[in-house]
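Apart from one protein chain that is not included, each protein chain of the complex appears where it belongs.
Naming follows writing order (A, B and C), and every chain is counted from residue 1.
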Amino acid sequence: MRQLGLAAAIREGIIQEMRADQSVILMGEDVGKFGGAFHVTHDMLDEFGAERVWDTPISEAGFTGLGIGAALTGMRAIVEYQYLDFIFCAMDQVVNQAAKIHLMSGGRAKVPLVLRGPQGATGRGAQHSQSIEAYFMHTPGMKVVLPSTPYDAKGLIISAIRDDNPVLFVEHKLLYGAASPGGGKALSDTAIQAIGMDVPEEPYAIPLGSADIKRAGDDVTIIATLLMLHRALAVADQLSNEGISVEVIDPRSLVPLDVETIAASIAKTNRVVVVSEDTSRAGVAAELVATINDHCFYDLEAPVQRVAAGDTPIPFAPAAERHVIPQVEDIRAAAQRVLSD
Amino acid sequence: MRQLGLAAAIREGIIQEMRADQSVILMGEDVGKFGGAFHVTHDMLDEFGAERVWDTPISEAGFTGLGIGAALTGMRAIVEYQYLDFIFCAMDQVVNQAAKIHLMSGGRAKVPLVLRGPQGATGRGAQHSQSIEAYFMHTPGMKVVLPSTPYDAKGLIISAIRDDNPVLFVEHKLLYGAASPGGGKALSDTAIQAIGMDVPEEPYAIPLGSADIKRAGDDVTIIATLLMLHRALAVADQLSNEGISVEVIDPRSLVPLDVETIAASIAKTNRVVVVSEDTSRAGVAAELVATINDHCFYDLEAPVQRVAAGDTPIPFAPAAERHVIPQVEDIRAAAQRVLSD
Amino acid sequence: MTTEIEIRRQPVDCAGQDAELLLRMFRKMLEAREFEEQLYYLFLTTAMPGTMHQAVGQEAVAVGVVSALNPDDTITSTHRGHAHCVAKDVPLDEMMAEMFAKREGSCRGMGGSMHLTDFSKGMLGAFAIVGSGIPIATGAALSARVRNSGQVAVSFFGDGAVNEGTFHEALNMAALWNLPAIYIIENNQYALSMTVAESSALPDLAARACAYNMPGVRVDGNDALAVYEATRAAVERARAGEGPTLIEALTYRIRGHARFEAAGYRPAEEVDAWKNADPIERLAAGMIAAGIASEDQLNQIRGEAERAIEEAIAYAETCSEVAAEDYLAYITAEE
Partner (left out) sequence: MTTEIEIRRQPVDCAGQDAELLLRMFRKMLEAREFEEQLYYLFLTTAMPGTMHQAVGQEAVAVGVVSALNPDDTITSTHRGHAHCVAKDVPLDEMMAEMFAKREGSCRGMGGSMHLTDFSKGMLGAFAIVGSGIPIATGAALSARVRNSGQVAVSFFGDGAVNEGTFHEALNMAALWNLPAIYIIENNQYALSMTVAESSALPDLAARACAYNMPGVRVDGNDALAVYEATRAAVERARAGEGPTLIEALTYRIRGHARFEAAGYRPAEEVDAWKNADPIERLAAGMIAAGIASEDQLNQIRGEAERAIEEAIAYAETCSEVAAEDYLAYITAEE
């Protein structure tokens, strides 16, 4: 089958939904004429015109609000942030407005809105490196989706666009693939696996809330998203050489979360490592640990190992950034700890 | 000793620091002429003048940035948000700027900034009821402080002002006490305990990162902050009638967190309930569960019970709000569960 | 630099104007007034949940603006939104039921006073974060343009809201793209305790449109007809694809900021002077002077408005209580 990179897969999903549904519009900085800072929206302006692809000023709060207003009145709006770090400029619109409108209206208003963009640490310093998903996991009324492969990305972006709620769709710069400016570096991260690159040409939807077992195993469960999923798979490879069988689960969406798949795995392995690139404290990994505590405590033979970014703004120097962000070795060490505990 | 309410205690702490240190300034909406929407800054404009007490336009991002700029250049700035829900309008300034500047400058710049205001659900609907501390726990570079009694409030606000970092200082409307417009309702919440109301007149500082055992006990540990601390104490009262001895811990600051005090308690009781008014998912309680998993797993005889607000925007109708926010009965039921597990 | 504010007391100049329009506006203003006056009384005497912000004295803005719109045009409102809802034909019964936190409320008891909304009437939401509705209305204008629907979108907000970044960002985009949007600054001269001169470097708020290459118009906000006319011109511009307009309607909030707030920061003479410039009385006097209605006719309308609110209260009292778990159905929208 035809192979695509992640950026290209997301792009195809968006284009197909825009073709199928006139109400889908796109907005953000440099998304039109320029085709998007990471080329995800390449050529869309040409195909769909300036009434559906809006090149906005640098006004994150403003154009997020525009997306909400459009979503309230019959559109499905896709809003791109050039880096997800900039979503904080629009935080009130996302947290206080988009996420709350459906409930505040007693279910009468809907906000079909996709908020998407790239994140992840790639040597750009504290303001261009964050992983932001936990802020929105903690914001009721939103869904949070994170694809780790091109196949998942296409199916998930289509579901996100069709969803009637605000959906944060998180993309990792290092996973975009060679076609994108983020791709150069991607190729140099040796842990990135060439998985899920066979992408069907026809549109397909992957339901939100369905985790995917990226690798089946018996001895220890590793739960990871985005780039960390690839590092977890690298660890699974390494450990299998030592006779240890690792199950790697990709939640694919954190809200809704597929607790069943996770619990079934833990019932089998009794040992878990959770991995996330975001800041550890009150982050994704913390919530996963708490969820496992809630549902699987008596299945655990050792404390869940939580592996996440250090509780620090992300430093510029590559050696320091590497120390903050979980590396293959860190995940491997955690797996070994949970196995020996 | 003289008794004070929480709002009055915070006010006294701020005034004493402003008297002692010319570099302390205050800014926010209606903090001067009007004395603050909850009267915390009452009469400060008269005493300190318009050069130190700034009545700002409704420009949260703007005046937060002003506070940062002032803090970078020799001031200690205290910024009030009329409700903490509005801090999202300033989120970029808080998360991307204030919290990261010290690290980005290689330790050469300091941002002594207190961000404070009231939060908590009091029948005002989704945009005036949130508990926001987890967003900032998850933001490295900040400290997060939450007083539950007037005594703590005065000692903690003084420490917060003297701290060289951005500190989020969270106040709960229902705890403000009768002198404040928030106080009317406070009196009608029967769970609020008259504790820590003896407040010394002289200034004193309570170190950040020092938890307080509000009630000692042996059978189960309840960790709670703000209003929930009072509800936890009410539960402890009720259970003591049934011969169950509850230890109630008030972390007082979530960043830094006094893990030692918590671990020592769990080593004794082996059973824990964590309670927080913020949204459960990826919230304060999740982080506490994860921290306990990290440090105390082998001391646990039952899964930690997590009690927090439902994963929903906060509904207006009082019956619904009560269902979302942890009540005395919910905490009590959790304690009973963890004891019988 | 700042336009000196003159308090106008003269009757609205109704000569030769459309009687039906004037009477309808009069009735709507009375309903809005009575809705809030009765609420105030209910808050004093019963266990009403939550809080509320009264627009008493400002009714001509809401009613004048909305009277120039089509039913399918959209609006966004604020924490002070009752009058906007009344003007936009949100059923009084449902509004009152919402204030009582009842299931039959316009937001099913989930929103309350600060979030009164009714999509079926083009009322897109009351946003209680100051300034937050401005880009949302702008998005509705963008959507109208994409759908080629001919609708206009109106955002109501206060004098305090012009200092939020959202005002700036939204107005720039609306003007840049000639969106069919209309921005109404309800300048009641105070943002809680802060006067316009204390919070805006350019206290002539309509003039702030200069930065967006957009027309800015100041209008007597206690003259429903003047507000109507100014809005009508803006609507025409918008529907013709000529872009947005900023309208500053000068008015006064007679009550405190919220529920029982005493507003001690305002001189008593100032409040009194504005009480004597009441927009409802000015319209009544104008209609009588122009021979459009008799005192009797107007009294009859007054009685009808009072009864409509009485009935709304009676209705709300009989509605069903929100159940503790109702909200679970409204967290996310699912097919």
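Here, contacts are C-beta pairs under 8 Å (C-beta built on N, C-alpha and C of every residue); 3 or more make two chains touch, one makes a residue touch a chain.
Quick caveat, the model's predicted, so the values are computed rather than measured.
Novice: Please provide the labels of all shown chains that the missing chain touches.
Specialist: Its contacts among the visible chains are A, B, C.
Novice: Of the residues C:15, C:44 or C:210, which one touches the chain left out of the display?
Specialist: Per the contact definition at the top, the residue touching the missing chain is C:210.
Novice: Please pick, from A:23, A:59, A:148 or A:165, the residue that touches the omitted chain in the full complex.
Specialist: A:59
Novice: Can you work out which residue in B:75, B:174, B:282 or B:328 touches the chain that's missing from view?
Specialist: Answer from the full complex: B:75 touches the omitted chain.
Novice: Among B:57, B:177 or B:251, choose the residue that contacts the chain missing from this document, as touch is defined above.
Specialist: Only one of B:57, B:177 or B:251 touches the chain omitted from view, namely B:57.
Novice: Of A:70, A:84, A:126 or A:233, which sits in contact with the chain we cannot see?
Specialist: Missing-chain contact among the listed residues: A:126.
Novice: For the chain that got dropped from the picture, name the residues of chain C it touches.
Specialist: These residues touch the chain not displayed: 1, 163-169, 171-176, 198-202, 207-208, 210-214.
Novice: Give me the chain A residues in contact with the hidden chain, please.
Specialist: Chain A touches the missing chain through residues 29-30, 33-34, 37, 55-62, 85-86, 88-89, 123-128, 311-313, 315-320, 322-324.
Novice: Considering the entire assembly, which residues of chain B contact the chain that has been omitted?
Specialist: These residues touch the chain not displayed: 25, 51-52, 54, 56-57, 59, 61-75, 77, 92-93, 96-97, 101-111, 140-141, 143, 164-165.
Following the convention adopted for this analysis, only the chains that are shown with their structure count from here on.
Novice: Compute the distance, rounded to whole Å, between the mean C-alpha positions of chain A and chain C.
Specialist: Chain centroid spacing, chain A to chain C, equals 41 Å.
Novice: If you average the CA atoms of chain A and of chain B, how many Å lie between those two points?
Specialist: Once rounded, the distance between the two centres reads 31 Å.
Novice: Among all residues of chain C, which ones touch two or more of the remaining chains?
Specialist: 107, 109-111, 115, 127, 129, 165, 327, 330-331
Novice: Mark out which residues of chain B touch at least two other chains, giving numbers and ranges.
Specialist: 85-86, 88-89, 125-127, 311-313, 315-316
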